[in-house]
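One structure is given below, represented as structure tokens, and several questions about it will come after.
A single protein chain has been omitted; all remaining protein chains appear in their positions.
The letters A, B, C, D, E, F and G name the chains in turn, as written, and every chain counts its residues from 1.
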Amino acid sequence: MVTVEIPADMELVYKRPQSLTETHTHYCPGCTHGIIHRLIAEVIDELGIRERTIGIAPVGCSVLAYYYFNMDFAEAAHGRAPAMATGIKRVSPDRVVFTYQGDGDLAAIGTAEIIQAANRGELFTTIFVNNAIYGMTGGQMAPTTLPGQVTTSSPTGRDVETAGFPMKMAELLAVLPGAAYVTRQAVFDPRGIHRTRAAIKLAFQTQLAELGFSLVEVLSTCNTNWHMGVVEALEWAKKHMVAYYPLGDTKVSDGVRALMETR
Amino acid sequence: MVTVEIPADMELVYKRPQSLTETHTHYCPGCTHGIIHRLIAEVIDELGIRERTIGIAPVGCSVLAYYYFNMDFAEAAHGRAPAMATGIKRVSPDRVVFTYQGDGDLAAIGTAEIIQAANRGELFTTIFVNNAIYGMTGGQMAPTTLPGQVTTSSPTGRDVETAGFPMKMAELLAVLPGAAYVTRQAVFDPRGIHRTRAAIKLAFQTQLAELGFSLVEVLSTCNTNWHMGVVEALEWAKKHMVAYYPLGDTKVSDGVRALMETR
Amino acid sequence: MAKELLEGNAAIAEAAIRAGLEAYFGYPITPQTEVLEHLARRLPEEGRVFLQAESEVASINMVYGAACAGARVMTSSSSPGISLMQEGLSYIACSEVPAVVINIMRGGPGLGNVAPSQGDYFQAVKMAGHGDFHPIVLAPGNIQEAIDLVVLAFDLAEKYRTIAMVVADGSLGQMMEPAELPPMRPVRPPAERPPWALTGARGRQPNIITSLYLEPEVLEEVNLRLQAKLQEIAANEVRWKEYSSEDADLLLVAFGTVGRVCQTAVREARRQGLKVGLLRPITLWPFPSARLAELAGQVRGMLVVEMNAGQMVEDVRLAVEGRCPVRFYGRLGGIIPLPDEILPELERLDKEC
Amino acid sequence: MAKELLEGNAAIAEAAIRAGLEAYFGYPITPQTEVLEHLARRLPEEGRVFLQAESEVASINMVYGAACAGARVMTSSSSPGISLMQEGLSYIACSEVPAVVINIMRGGPGLGNVAPSQGDYFQAVKMAGHGDFHPIVLAPGNIQEAIDLVVLAFDLAEKYRTIAMVVADGSLGQMMEPAELPPMRPVRPPAERPPWALTGARGRQPNIITSLYLEPEVLEEVNLRLQAKLQEIAANEVRWKEYSSEDADLLLVAFGTVGRVCQTAVREARRQGLKVGLLRPITLWPFPSARLAELAGQVRGMLVVEMNAGQMVEDVRLAVEGRCPVRFYGRLGGIIPLPDEILPELERLDKEC
Amino acid sequence: MQEEIIISGFGGQGALFSGQLLAFAAMDSGFHVTWIPSYGPEMRGGKARCTVVISDQEIGSPLVRRPSAAIVLNIPSMEAFEPAVKPGGVLVVNSSLVPQRSERTDIRVFHIPASDIATELGNIRLANVVCLGTLVQAIGVVPLEAVEQALDNHLPERHRKLLGANKAALRRGAALVGG
Amino acid sequence: MQEEIIISGFGGQGALFSGQLLAFAAMDSGFHVTWIPSYGPEMRGGKARCTVVISDQEIGSPLVRRPSAAIVLNIPSMEAFEPAVKPGGVLVVNSSLVPQRSERTDIRVFHIPASDIATELGNIRLANVVCLGTLVQAIGVVPLEAVEQALDNHLPERHRKLLGANKAALRRGAALVGG
Amino acid sequence: MAKGMVLIDEDRCKGCGLCVTVCPQHILRLAEDRFNTKGYRPVEVVAPEACTGCALCATICPDVVFTVYRRKRPPQPAAVAA
Partner (left out) sequence: MAKGMVLIDEDRCKGCGLCVTVCPQHILRLAEDRFNTKGYRPVEVVAPEACTGCALCATICPDVVFTVYRRKRPPQPAAVAA
């Protein structure tokens, strides 16, 4: 073991959040799931709610999230995390509940569950990782796959004539009165990462203040199934994903606005 | 049998459409399902497409619609009519396909199916009968039940805190690019009925012109489960439903607008 | 408490409340909607959770969530709705959280009709969705038993951390008969939720509830543990009732509504001089196989009567293993076989065995 | 056509195309995603319909729709996805439209893992969702058979207007072996769709496809018709393979991947002087019960080997009815039992029977 | 002792409710009892009937094909149950709505103009209660007072004002049974 | 005749592909053959192995616990399969990555510096093909030419330019088997 | 002479009364003296001569009870194109 002397006049500006376990993740090198995990953990640390937070992992590449977050966790059936979260939150209203879901999970098989939970204004938070593909099953088309994007199930590129246009979930969910805070962010560079962190924090605060349902859509990459280099994937995403999926808040309820202003 | 002499100078201005069978319906007296059936049948007659139209009945009070429409019909599983319609239309692109769905069917259990079909721009037409209640099962709360409305599953009135606000499906579906024509109409008086008919016609024309998905939300009554008189139900609906659910088009694609202009 | 004239569905719902039900998630479907409606009224009165879900898929996953949080939770539905819950049931089975599910069966397949049926016997006893699992399946024959078995379902579900399913049909759900409700149990306070529950990792290691085990060796171990639990249940929880079986040389086997119809058939057959007995399984899983095997040595033949095309009869045959003839009589489509149809079958059995 | 080295999942997909598949609706899930991916590429090439559905619930209902329209249609999935299809399957069963479903089973229950398993035997053979129905269930033991059975599945589904399900596991799906694809059948033109199909009521009375029959008497009749059809299938379509069974005095019974593993076990056992035979059911429903009953008179004992906790063994016991001992050996969680585990079990059977 | 009573009419005639009254009365009188409805397949309206079994021992089948007593409130019910009543049993016919007369001699038949009597009592919907009075009196298992008690306890709030009329209807029906 | 070969390494070492080459060669040589992969439970990377069974009769189990021959491309594979090879069998070890040596005397062991040879041939990823050459030569069931033929037919388009190098690797591996 | 005329398919009528409320001529009412085969009090025309053939009754009737006729307009002199 190497012990490193930290000079006395150095102060800690970044350390592993307590809300993450020590376990190494199984994610591919450069996968943005890791960044998003970290941001959530940082926010939970900052809000001091780790010991009363219950997370729900989806089926998708982040299916093992429960090994990485240092808190109570459940693993949902594919797409059903919002229903499970509803069940948990309704019987444990003083706990903080969040779901972590991919785009196949949330925007395909789980469409009904997320829309209805949002509409009911369920008091949990959803972190929605949009990487425009089904990562875990090896790169099939997701509801969010961009027009023309090649995947294993759209081998000649997504054909909007037969598969429809990519779904803008943040815009769709914003229509529902039960949704108090809905935003879209991206973790393609440090600035975006900082903003995403702030958004995640606001989402959890929305929950803590019982203002309604909150969701942060995070544009992400999947270099492996996009068949790109890590940096190339970020560049591609910045160029193409952000063009289709505009960043920013799609829904800020009055309550949330008040919250924003008091910060 | 009574034979009636029709004076020679009388011309027929209204007769039973050919697209309805002779079968008497099982609907309660004054139930607006009957009006909507008739309008669909009239439009199909007018467009001359009866012999190439395939309808899909939902699970709901209109589950037996296949006995009343004089054309090929299937009975779908609860909420899955859009998936079934997708299956039919994809393998029979030159046929006209429509689903007839209630609010429990379309806006609760079938949320995912209708949203995804609309998003893919499936080339079928949906007639969505919003009567703010589960009629067939005896009057439980629907996703569209109004705030405070008493039903057997919201015995003290719909509580928006726990059940959320009623879902405005026409507005929600309008967000999706695949939806070419989405409108909300009401059959509470002859004027509304005429407008609804025109909307249904435009919806079928949208399909015929292959412009995308089309949906007509029809505000309706369920005097039986609202525990009101027939006329009272219409009055209540005109006052309360229309206030919450604004009438009119929520989505008219460019193609549909062109269609409207050429009419 | 004195007996009251209770309707089956309402009795089931109220029994659940008395048993300490904390939360109900469900979706309307005939012929069980009265369960939901009763709870819609009563649970908020009691300050507990009632939520009408958007579908049965959502219901069962809400149940899954609430169960993970350690709450006493239940859903109810009828055949098509239960089919939609199969994936969720499989997750619950593997995750070993307790859940109570009521299936008031109706005529099938497909949309079928809302008349009484026992067509989901196989679905209930052979599996919880995909994978190897048997929920505990309880089949009341009358309303008092329905009440008692609902209470038992919660206790068994929690004791074994498993799914306890109560199956009945619309005739039990809609009939009325005098019965006594149990006293109201206090609701378990959230602070006393079980140690494995997801309650927030305060001062302890995080709890994880999952059904994912990537390594086959590990998943095999999980499965062996599940199987051991099932064996324990099979050893301890078999329940059935016998009527006039001591001296019987012909045996009727029937459950639920048909079971009680067969009680009448036994009486009438005895009046005609046939020494008929009846075994009415109360737990469909675990099944009273050992007792049936024993009786196979005593009787000349068995007649299994069901409201389906012959499902439980397979379990009877498995128990009997050819030691006596096992005949079947069934009605389909929502028709309840009546004593006057069963008697001729008994006479035939009497002659042929 | 000459044999090619084919991967199981791709072979299944291509066989479906050769059999005249007009439309595929499916949702990705390991270990069958290659079926979907192959079809995603090939069907559009052939000008046919490929659609990735939003879920398995949607997939099966799209299949239901396309089948109602009279098209040759198929979906594929793996265990949790098949659980989600249970309601739709029940509707299809009652509506009597032909549909082909592939289940490449994985370890369960719940999310389990993606390793090979036979945990869904009961789910496949005992029912299609709720109500009384058995799909035809075909279990290939190798890739050539997978190809042939996929083609057969379409033919049987159409002949009997029923569900034909092909069940295999991920090891068959991912292995390669030489096999021959059938010639490409011409796709049936839309104009030649069956007379019952929903094609538009041009010059004929409307066709109605439903599974709703409100009157119990009518639903009973529908069910009796379904049961008669099932009996016809049971009488005509039982398929199995035997290996060294002529002189066997011990019999292995196993299906699919385990069936072929047992072929090796038979060889090795014979090398050790045990007169072991093997019966490998190819149709799991209808089950080769009659032949097993016959063999029960010949052999001293049977050993059923499965990748589950013991499911098909029940059908073997039902067939044998106690006429010879039936033992079980199983591995769980995605582990394939190998010949060297099966041999000691055979030796034990030899000693004890 | 076991009585198996079917009460049959169309929806809205109160067949189900009068069966429940009988069931309450039987329960309060210390009997085992079951009440089971059966609706027609029609979603609304259509036939409505119930079976009440009253016994001094545990009740097996709550349904019977051949009742020991029946009330028929309309023509289809008459057609279905007139032939079904067990020999020695009782049949009460609302003759206001059912013109045909039973020819059976092996049962006791009461043709009573129940709807007319009910109209007379101020509410045509009391016809079922009139018939119930006749039936209860005829089979004699449950005292009429027990049914009155059941009315006291279970008449829905919104019909409370008709309590007196209900009791009168019951008594009028009962009075039609000759000593 | 039946040969059961396991080729094992970690993801990316080409274990699966060289097994397929062998399978193609065996098929073209008229044998029954099965190829079956097994991945580790890890989603990405991790172990990758396949089993190839070559037989002159119908093949039962496509999986074996004790292969008649094995190629081990990394240390965990060595640990797993060195003891497993059947007596009389063949073990090919990529000694560039696996330092330990097999002590077994009942099998034929080839410790070959496959990665080094591959690097020498211009691409370290050819190590698996070097090992395959050794194995094919050692077991002698399939002619080396059949494997070359398989390379000709099945080397993926994007690796086409490495065809020559692949063949060279194969031959280099084969040459290591002493007469 | 009546401008319009309606035929009533009486046995379809469920007596809901909707047509009664919309008829601008107020000439429809529910029969007070009889039931149809369904058991409902069917609609009837009180003053057929007042019917204008406007078809509003048919427009609202959920049960397609009405067939409506209207007197042809007498051939009008063709308007002169402007």
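Simple rule for what comes next: a residue touches a chain if its C-beta (ideal position, glycine included) is under 8 Å from a C-beta of that chain, and two chains touch if they have at least 3 such contacts.
Quantities reported herein were computed from a predicted structural model and do not represent experimental measurements.
Novice: Among the chains included here, which ones are touched by the excluded chain in the whole complex?
Specialist: Spelled out, the missing chain touches these shown chains: A.
Novice: On chain A, where is the contact patch with the chain that was removed from view?
Specialist: Residues 4, 6-7, 9-17, 20, 24-25, 27-35, 38, 189-190, 193-194, 230-231, 234 of chain A touch the chain that is not shown.
In the analysis below, only the chains that are shown with their structure count from here on.
Novice: Work out which chains are contact partners of both chain C and chain G.
Specialist: Per touch definition, common to chain C and chain G: B.
Novice: Of all chains present, which has the mean Cα position farthest from that of chain B?
Specialist: That would be chain F.
Novice: I'd like to verify one number: the distance from the centre of chain A to the centre of chain G, where each centre is the average of its C-alpha atoms, in whole angstrom.
Specialist: Here the centre of chain G sits 61 Å away from the centre of chain A.
Novice: Could you pull out the residues of chain B that touch at least 2 other chains?
Specialist: 27-28, 63, 75, 77, 108-109, 111-112, 116, 136, 143, 162-163
Novice: List, in ascending order, every residue of chain G touching at least 2 other chains.
Specialist: Residues: none.
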